[in-house]
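With one protein chain removed, the remaining protein chains of the complex are shown where they sit.
Letters A and B mark the chains as written, and numbering starts fresh at 1 in each.
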Amino acid sequence: MSTTATDVLIVGGGGVGCSTALHLARRGARCILLERGQVGGQASGVNYGGVRQQGRHPAELPLARRSREIWTKLPELIGTACEFEVTGHLKLARNKAEEADLIAYLDVAKSNELPLIMIGSNAIHQQYPWLGPDVVAGSFAPDDGAANPRLLSPALARAGRDAGADIREFTPVSSLAHDGTDFIVKSGAHEFRARFLVNTAGYWGGDVAKAFGEPVPVSPLSPNMLVTEPLPYFIAPNLGVVGGDVYLRQIRRGNVIFGGGRGHSDPDIPSSRPSPEASYAVMAKALQLVPQLAGIQVIRSWTGIDGEMPDDIPVIGPSRTTPGLFHAFGFSGHGFQLGPAIGAIMSELVLDGHTDVPLEPFRIERFAGHELFNHGGQRHEASHHA
Amino acid sequence: MRLQRVAEMDRPAVSFMLDGAPADACVGDTLLTAILAQDGYLRASEFGDGLRAGFCLMGACQDCWVIIEGGGRVRACTTPIEDGMRVSRGRPQP
Partner (left out) sequence: MSVVIVGAGPAGTRAAEVLVGAGVRPIVIDEAPDNGGRIYQRQPAGFRRGARTLYGFEAAKAQAIHDIFDRLRPSIDFRPRTLAWNLRPGLIDTISDGKAGAIPVAQTILCTGAMDRVIPLPGWTLPGVFTLGGSQIALKAQGCAIGARVAFLGTGPLLYLVAYQYARAGAQIVCVLDTTPFTTKAAQAFALMRGGATFAKGLYYIAWLRAHGITIAEGVTSLAIEGDGQVEKLSWRDARGLRHEVAADAVAVGFGLKPEAQLADLAGVPFDFDPVQHNWVPRKDSNGQTSVEGVFLAGDGSGIQGADLAEAAGARAAWAVLAARGLTVDARAVARLDATLAAGSNFRAALERAFPFPATLAADMADDTILCRCEAITAGELRAAANEALATLPPSEVNRAKALSRVGMGRCQGRVCGAAAAEVLAASLSCPVEQVGRLRGQPPVKPIPILPAEAA
């Protein structure tokens, strides 16, 4: 058994983990990131790519705002924008009830200083003549956009590596423990030791939490994604709907990326595959939004494994059982935009013991002693999807 | 380039429209044959590298997609020509 000691171990190389490594390294902390496969191989790499504040659970808005500022500075921070474009996010209502939902969110946005513009039926069809007739209204977030999820984690990891972080891909974790002083994380014949452990393992963050006596109810979530052949560019904003059952955007090269519904997964292998039924269903929804897509060819579908919490917001914050352990996982299908800021926040929790963003809603304690979370509080399980 | 008919030349004729102009082909032609026997391209690459005229002729390379009015997108090499078909190739890029 060979041993490597460091200051901070990070388990899980998605956007959050890689951002954590980068921010720790920039502050001179020694850290090692352990990733079972390749960075960004699961949720962070397979998601839709929305860089979105609109529609989030209010607790997430301060995180999203902080992250949005980092997104602007990505070229400076990591040498690439990861194809981030401020396309605006247009959240659509397909009936009166959905329109009411959009209107209700305006207050949430206002109190969080998130600019939103409500667009009524006539105006929306004038502004976006390619929208299907079922669309009755929309809420436009001019500050939102989209980026290329395949690029973010490898870019954050590269910048982290250049800043001194040790990024270990193809390094699966076989056991985690604490010996009273250090965390001991084993991978095959190798042992890693550190005073701090950051759990950014996505769906498997639940396994890490369980290893330290604080199990949480995290479920696998596999977003069913599709992409078309390239077609002439005409859909500028990133499109979403109330309820989050379809999301659609067109990249400048012309491909339309869209998704909705769930694929299938087996997180123990791990393996996942998209679902033809979900694909057909979301094709129908895409046609409802953009009828001109009829006859266009889908060339690929995919999915991956994200972690979903019963209240649809992540677990972020210090462990309730083990000092030095910090969690950031379970982003429930909407972690991509948050990744850059969460990494900064985790580095602050580790190095400073505190951060400027309120994390109370995300505390792991909320699951202590409960098998299933009681939904009695916020009714946000639908509206804060893409 | 043009495909050269070297055999099976006395088949019944078929008329179709290619980018709005009348064109002729033979019964049994694929759309690819019908088009390339008289004009040298099927589409323009979306990415500015010029014209394309298919490649594998067996439905594998996906290079020969054209538009049929009222029929959406089709692969020219695996689609039989039909009388009255209205085919569009999109405008070639400069």
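The rule is short, and it goes like this: contacts are C-beta pairs under 8 Å (C-beta built on N, C-alpha and C of every residue); 3 or more make two chains touch, one makes a residue touch a chain.
Note that this is a predicted model, so its numbers are computed, not measured.
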Given A:A157, A:V173 or A:I305, the correct residue touching the omitted chain is A:A157
Had the left-out chain been drawn, it would touch chain B at residues 1-9, 11-12, 27-30, 33, 36-37, 40-42, 45-63, 65, 72-73, 77-78, 80
Per the touch rule stated above, chain A touches the missing chain via residues 38-39, 45, 78-80, 150-151, 154-155, 157-159, 161, 167, 169, 228-229, 253, 273-274, 276-277, 280, 283-284, 286-287, 293-302
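By definition in this document, only the chains that are shown with their structure count from here on.
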Note: in the complex, chain A contacts chain B through residues 229-230, 253-254, 294-297, 299
The chain B residues in contact with chain A across the complex are 46-47, 62, 65, 71-73
